[in-house]
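The structure is given below, and queries will be raised subsequently.
Complex shown without one protein chain; remaining protein chains in place.
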Amino acid sequence: MPAKIRVSIVGGSGYAGGDLLRLLLGHPQVEVMQVTSERFVGKFVHSLHPNLRKRTLLKFVSQEELTSCDLLFLCLPHGSAMGKIDRFAGLAPRLIDLSADFRLKNPADYDRWYGKPHARPELLPKFAYGICELHREAIRKSNWVSSAGCNATAVILGLYPLFKNGLADKERTVVEVKAGSSEGGNSASDASHHPERAGCVRSYRPTGHRHAAEMIQELGFGKELAIHFSATSIDMVRGILATCHVFLKRAMAEKEIWKVYREAYGEEPFIRIVKEREGNYRYPEPKLLAGTNFCDIGFEKDPHSDRLVVVSAIDNLMKGAAGQALQAFNIMHGFDESQGLEFTGLHPI
Amino acid sequence: MPAKIRVSIVGGSGYAGGDLLRLLLGHPQVEVMQVTSERFVGKFVHSLHPNLRKRTLLKFVSQEELTSCDLLFLCLPHGSAMGKIDRFAGLAPRLIDLSADFRLKNPADYDRWYGKPHARPELLPKFAYGICELHREAIRKSNWVSSAGCNATAVILGLYPLFKNGLADKERTVVEVKAGSSEGGNSASDASHHPERAGCVRSYRPTGHRHAAEMIQELGFGKELAIHFSATSIDMVRGILATCHVFLKRAMAEKEIWKVYREAYGEEPFIRIVKEREGNYRYPEPKLLAGTNFCDIGFEKDPHSDRLVVVSAIDNLMKGAAGQALQAFNIMHGFDESQGLEFTGLHPI
Amino acid sequence: MPAKIRVSIVGGSGYAGGDLLRLLLGHPQVEVMQVTSERFVGKFVHSLHPNLRKRTLLKFVSQEELTSCDLLFLCLPHGSAMGKIDRFAGLAPRLIDLSADFRLKNPADYDRWYGKPHARPELLPKFAYGICELHREAIRKSNWVSSAGCNATAVILGLYPLFKNGLADKERTVVEVKAGSSEGGNSASDASHHPERAGCVRSYRPTGHRHAAEMIQELGFGKELAIHFSATSIDMVRGILATCHVFLKRAMAEKEIWKVYREAYGEEPFIRIVKEREGNYRYPEPKLLAGTNFCDIGFEKDPHSDRLVVVSAIDNLMKGAAGQALQAFNIMHGFDESQGLEFTGLHPI
Partner (left out) sequence: MPAKIRVSIVGGSGYAGGDLLRLLLGHPQVEVMQVTSERFVGKFVHSLHPNLRKRTLLKFVSQEELTSCDLLFLCLPHGSAMGKIDRFAGLAPRLIDLSADFRLKNPADYDRWYGKPHARPELLPKFAYGICELHREAIRKSNWVSSAGCNATAVILGLYPLFKNGLADKERTVVEVKAGSSEGGNSASDASHHPERAGCVRSYRPTGHRHAAEMIQELGFGKELAIHFSATSIDMVRGILATCHVFLKRAMAEKEIWKVYREAYGEEPFIRIVKEREGNYRYPEPKLLAGTNFCDIGFEKDPHSDRLVVVSAIDNLMKGAAGQALQAFNIMHGFDESQGLEFTGLHPI
């Protein structure tokens, strides 16, 4: 048996870091060395991630205590990694960053969408964008990977076959995401206070959501593209459902659309086309994906117009964060892409 | 004090009928005579509507037992009222129908959206369409009123000022409704079984939803109009949030849009424009409307495109059904429009 | 028409204060003068209580700005009122305190249950304990009333007929309350963060809950009494269900128990005995009580033992706080006890 890959997690007290730690502890070819949290130094990781009780006795360490390893996962808040990237690169030959810091290729996009210039624009080309279904080869060859935003992942995977094949009108796509509360991270606020947040159907960023920048980058293929994106927070913890209204350039029957998706994703281990004639789960349903790395995609063509509705579901902390990162990790190391990502989800839930 | 209006409810075991009964029992100028249910004849109405315990000792009667009264509320399943309309018209000079049977003006729309021809197309012009904010005068003068569909009500009220003023592109409006389970009525099914329905984000009618017919009728002003409508069922019992993506024909600042809405709805007792800079409730939120007759409307203009996002919330059983019907009732009788509809909603909830 | 009672609310930004304000605005014999909040001085009350939009233009004032009025409602955090009681008493001849500061008759109970001595023990006898069903006459004659704790209210009302009639073993009663998140107030914390609090079934105070002190006081009738109380927080915002396991001193048929409850509560406007043979709501259900002042009580006798299970449900912010306070207010002023408390609750919800 080959030596295990020694990894550490920088910023391991949050939700994405915690889910990543859970996955890594179950990966047979990984040894988790260190997990950092400045706020919880010295505490057991299971004090923050109670599902890991009896699973590990690791304790949080400070970033200053980090030692060298084979690969560092960066799970810091947006804006925190770019300033420390040299330090992290000095600790490990490989990096997978789960923040937004290196997702966008065009430095100007940071000014527009994140409101300030990027600290290290010259490094942006060095990162592979982490959606494996689109960039598998780049990820395989890269030492640095930047995981995609969760909403962006759901939407890009849902629409990629259409835009890649030039089938969709580039001016008119409208996307509405229904999102859970874990997307907002683990810091309590008035907005996340249970009596306020429970039962809510809260418009979050009707316009101007940052993840739209990634969608445009990945679906535009170098040309202008309008993605009219809105998000609505609902009473759910994990999960994203993206409902995408695409206007087709030419008439297409559903059978033909099936073919487009099958060609794009036929062999993908984590994409399922979900489109049933009966039953409760005729379209993708995020609750079925909790804990899994699947992206389920369905669609329905409006027989009376040129609209195609594409529905895409993921677990935002898995395929939208930790699972995606581990999938990229597997590709980088030549492991079976599903290693450590076998969980198939629960029903009922 | 003038004599009370004597009313009866036909089909009072369902959710809309039950909520209407609750409202009517609290209306000082109403006397509830009879409530029918073929299935529950002889049972106390509170056996089906447990919130009415200690509130009334009425029992369900059969439709055959109906006696004449001043006004009949029809709360039958879609398709049931049109065949019996002569009988009901013989029992009361005034009718308010909460089903879809007399909502559409064009008989051909019944063929297209409901899949079969209308039984009494000659009667369609006799019904006023029940959204009071659009048809107050017609309702005042009419003896027959047809209440609007719940999703249609939320969308029509949200978009009416824009379409009436010719501000919106007529080809490109995309509307996504998030809806609760009470919209599906009170009959249990595999789809409504709690372990399946709880926590779900279920695409319901991505295309072809019948309520789109009403939206086109009311917002088209006699011309072609495309409303690209989808609905998603979420883990909520009451409530609708409609997120409407409208593309403006010309550049408009938010201030100007404010003015359009204020002019349209400034004096309306049940419309509130909700658009705050801070707090948890910056946009309309259906949970705050449970039990109320309000339609809350907000909007946000995308500064980078011609898209205007309009967000509209109602309680589907109130402004979307029973409350709307009672508001029309008040108008028909010259009562204060808010009579019996004073409940202001709960917070937190 | 007589002059309205002029009232003010001290501490009106919280949940109980907000619900009380909603009720008072709908009470025909009340004029709300002032609502205080030190933190939100100058803001519209509807900025904190969004259900009051379009209902009032009141703004929060500071306690320092309070002017004299007919009655002050005190909705301050526990421990805040006792030190300022002279000031409040100087502003209004009548006080209704919703905090715990004057609930317990025995000063020593504050040491034991609240961990420090009472600041003004000599005033404790001047307050009537606010459960109207037990202390109607005392409330009628009193100028100062202290509202009961929410859990205490549900349990005391559920068990009062049994203990008053000496039917229950005094050593063995076990009570388990299921409670919603609004009970914890409107301050966000890690514990109330939605991803943590949602879906939870969280043991809260398995032993040592302060409300037990009130239960012992009211049900002990001056003698030793053990109430073994625990609370569990569930994924609900409003509502309490108390499941009380009582051991009867002698064999009693259910019919006889019915009679005991009917005699105790037969004429009470806000108590309903709920015990059905069929249907979904055979026992009290808190969701049906949201926004109402009802306390629904049911029971089942174990045919194989001496155990009687009593189930009691309330809305913690209504019968457990604001509604109870308004009921006492009505009694103090000789108004119809249901005035302003007519809302009958929603179904479905």
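For this structure, a couple of remarks:
We just call them A, B and C in the order they show up, numbering each chain from 1.
In this section, contacts are C-beta pairs under 8 Å (C-beta built on N, C-alpha and C of every residue); 3 or more make two chains touch, one makes a residue touch a chain.
Note that the structure is predicted; figures quoted are calculated from it, not measured.
Residue B:Val237 is the one among B:Val237, B:Leu326 or B:Leu346 that touches the chain missing from this view.
Screening C:Tyr283, C:Phe329 or C:Phe343 for touch with the missing chain picks out C:Tyr283. The hidden chain makes contact, of the residues A:Leu76, A:Leu98, A:Val274 or A:Leu341, with A:Val274.
When the omitted chain is restored, the residue from C:Val7, C:Leu95, C:Met236 or C:Met332 that touches it is C:Met236.
Of the residues in subunit B, those that touch the hidden partner chain are 15, 180-182, 184, 186-190, 192-195, 197-199, 235, 237. Residues touching the missing chain, restricted to subunit A, are 15, 18-19, 22, 25-26, 47, 49-55, 182, 186, 237-238, 272, 274, 276, 279-281, 285, 288, 290-291, 294, 317, 342-349 (touch as defined at the top). Within the entire complex, the positions of subunit C that touch the omitted partner chain are 172, 174, 176, 178, 190-191, 193, 195-197, 199-203, 206-208, 226, 228, 230, 232, 234-236, 239, 241, 243, 245, 280, 282-287, 298, 300-305, 307, 309, 311, 313, 348-349.
To be clear about the criterion, only the chains that are shown with their structure count from here on.
The copies subunit B and subunit C differ by a rotation of 180 degrees on their C-alpha atoms, rounded to the nearest 5.
Mean C-alpha position of subunit A lies 46 Å from that of subunit C. Separating the centre of subunit B from that of subunit C, both taken as means of CA atoms, is a distance of 36 Å. For the pair subunit A and subunit B, the distance between mean C-alpha positions equals 39 Å. Shown for subunit A are the residues that touch two or more other chains, namely 190, 193, 195, 197, 199, 235.
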